[in-house]
Each structure stands twice: as C-alpha cells, then as structure tokens.
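What follows is a short report on a single structure.
For this view, one protein chain was removed and the others were kept in their places.
Labels run A and B following the written order; every chain starts at residue 1.
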Amino acid sequence: MSVVEGIKENPVEEFLRTDRLPHVWCSGCGIGTTVNCFARAVKECGIPLNDLAIVSGIGCTGRVAGYLRLDSFHTTHGRAIAFATGLHLANPELKVVVYSGDGDLVGIGGNHFIHAARRNLDITVILINNFTYAMTGGQVTPTAPLDSIETTTPYGVFEQNFNLPHLAASCGAVYVARWTAYHVMQVKKAMVEALNKKGFSFIEIIAPCPTIYLRRNRLGSAIDELKYYKEHSVIQHGADTRDVGIDIRRPEKIIVGKFVDIEKPDYLTAMNEHLGEVLGDKYVRWGE
Amino acid sequence: MATAEKKKKFRGVVYVAPERCKGCAICVEFCPTGAITMSDRFNSKGYHYPEFTYPDKCTGCGLCGMYCPDFAIYGFREKIGEGA
Partner (left out) sequence: MAEIKYTTADPKGVLTGIHYMDGNHAACEGALAAGCRFAAGYPITPSTEVVERFSARIPLVGGVFIQMEDEIASSICLQGAVWAGLKAMTVTSGPGISLMQEHIGLAACLETPCVFVNVQRGGPSTGLPTLPGQADMQQCRWGSHGDYEVIALSPSTVQESFDFIIDAFNLAEIYRVPVFFMMDECVGHMTEKLVIPEADKIKVVERRYTSKPPEEYLPFKPDPDLVPEMVKAGDGYRFHVTGLTHDERGYPVINAQAQKEMVYRLVEKVEKNAPKIWRYEEDEVEDADVVVLSYGISARVALKAIEMAREKGIRVGRMRLIVVWPFPEPRVKEIASKVKAIVVPELNIRGQVAREVERIVEGTCRVVRVPHAGGTVHDPQEILDAIMEAAK
C-alpha cells in the first residue's frame, strides 16, 4: 500500500470530494479539524450517508458543504438555516446539518438562527467561531471580543459581542455545547450527541484563524492558539450559559462543555400533534 | 526489549499524503509520543510535510488524523498478525 493509498483508510475520506483537494483553507485553519470530527461522529451514529444533507452559507466555513461528498448545498450568505428549514420540513427523513461560520450564522444570518432555535427545528447547527470574516480579509464579526483588531476595527473592537451558547439556549435550543478545535475527541462526542438529538442542536467550536485573526492580533500561530485552548479551557458541563461569554481577546478561561441537553417537542412533532388534535381525522399527518 | 516487542498485539501506523499538506505541523505538535516529525523536503506547493519517523513510538491513537486540517495524515492502530 502506497503512502497516499493508506490515507484512504481515514474515516473522513468517504466524506470528501477528494477531487477538490487541497481545499481553500489556510495552513493551520481549524475548520478541517472539525470536519474530521464530523466524519467520525456521523460514522459512530450510523447515519447512512445518503440520508445526510449538509447546508452551508458563505465564508470560509461556508466552503464545508463544497468539500463533503454528501447532498450538499452551498447557499447564500447567512441563509443556510432558512434553506435547511425547507429541506428538513419537506423531507423529515433527511438528517440536515448546517455547517457555517460565526459571521454567516449570527451576523447576517442571526435572525434565522434565533427563529430556528425558537421553533426547535430538528436540525443540527455546527458553528465554527474564528471571531472574524476571514474570507473577506478579516472584518469584525458579532462574536469578536473587545479589543480585537479587525480590518474594520483597526483601533480595536469596542462593541459588545454575542455569547453564542447563551443566545442559542435562550432562544430554545435543546442541545448546546461549546468546544475548541483542540478538543477533538469532545467535539466528536458532542457531534454524536447533537446528531442524535431531536430538535435544534447547536455546537460552537472555537477555532484558529492563523492567517487573519491570529496574525492581526499578534496571537501567534495555529499551534500557539491550540495550546492556549488547551491551557485555558475549563470544562463546566451544565454551566449557566449567562456565564460563558468570551468578552476579551485572551480571557483567563474559556468555559467549554455541554451546557444544555433538554427535551422539548420539535417543530414537526408539535405541528403534527397540534393539527392532529384540532383537525382530527381530516388532518393529513406530515413526515411520519 | 525483544520480549516486550513480542507481547505487543497492536502497532501504530501513520500514512501521509504530502501533496495535501500545508505544513502547519499541528500533527507533530500534538502527537502524544513524538512519532512524527516534519520532513526537510517540500511538496509541490512548497510546504514541509510530516514524516512517520519513529514508528516504534506510535500507539496508533489517531490524534494526528483527527487534528489534521488538510486530511493529509491518518494514524490508526493495526493488529499485529501472528508471526509478525
């Protein structure tokens, strides 16, 4: 077996459009790392790949859909969740995963994010948070901590940022976790849990953007950043999400873990139950 | 040493696809046993890529393949066949 042949044993290989590699992500970028975790999580869940659909928006993480050999949709900026809503509701047998970045999902797409969580739509949202609009060269995103240097905040960020686990939880997500690109095993496990969860599941993965965010903020290399995650992450499962915000560029601790894991009827279950109750036999049940 | 070798039921194996590598060296940094090192050679895009330098050290934990952002390395645990 040649060296490259051996690579084909990697569980991620059957997920990849290998004819499109190498990908566009920079050296040390954390996005690819999370894709390794995703492939292993899907395999562990036993989800047939033909039943899995992936939807991305625009941006670096938005390119994930393009590299995954699944039914994959690279949609418009911020609207991956809205597209996923239609995909899921029209065919509830599909396992629909939205994979996109912080600027895409909670910047331009914030409205769809909060409403999908509120509706408890049965989809999984994986958000790679690198604190910047990297594809366009590093502008400030709604997750960028105070003092971050971005191309549109050359004197540092002074506006408050989103605390994403709290945002998701307060809007109604039934599963909320945060990890970093250092925590590969935990990320995989969280993805398994999220994929198995009925309802709106959300994972924030903090990941290094060495070319843009780290460089501009003089935070070192991707390796330095992963080491920082390793040394400063504090696992607090069940933490009150109000307390997990990342408000400065280099906080003493990044709280990670599984914060929310609750049961609540998802959108379609609620729809079928409610309309069934109100309309009785006249109701044509959907997706069951 | 020779006795210990015989008792090993598994060995770690690492494969590398140099042309996919962008030289971030995360695999080298986070390999728990130091089994991989960066090569002095370059791939066609000019990046150094990892080499499986110390197979004896490898436990086949697979972390290199979990971390690699470029799907360029894969480590796993292989059963040592009888007589191997």
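Convention: a residue touches a chain if its C-beta (ideal position, glycine included) is under 8 Å from a C-beta of that chain, and two chains touch if they have at least 3 such contacts.
Since the model is a prediction, treat every value here as computed from it, not as a measurement.
One chain is not depicted; across the entire complex it touches A. For the chain missing from the display, the contacting residue among A:P22, A:G66 or A:G220 is A:G66, taking the whole complex into account. Of the candidate positions A:V4, A:L49 or A:M185, contact with the unshown chain belongs to A:L49. Taking the whole complex into account, chain A touches the unshown chain at residues 17, 20, 49-51, 53, 55, 65-66, 69-76, 79, 82-91, 93-94, 111-112, 115, 271, 275, 279, 282-284, 286.
One rule holds in what follows: only the chains that are shown with their structure count from here on.
Centroid to centroid, with C-alpha atoms defining each point, chain A and chain B lie 29 Å apart. Those residues of chain B whose C-beta lies close enough to touch chain A in the complex are 13, 15-20, 22-26, 29-30, 45, 47, 63, 65-74, 76. The touching residues of chain A, when paired with chain B in their complex, are 3-7, 9-10, 12-13, 16, 21-23, 25-33, 35-37, 40, 184-185, 188, 210, 221-223, 226-227.
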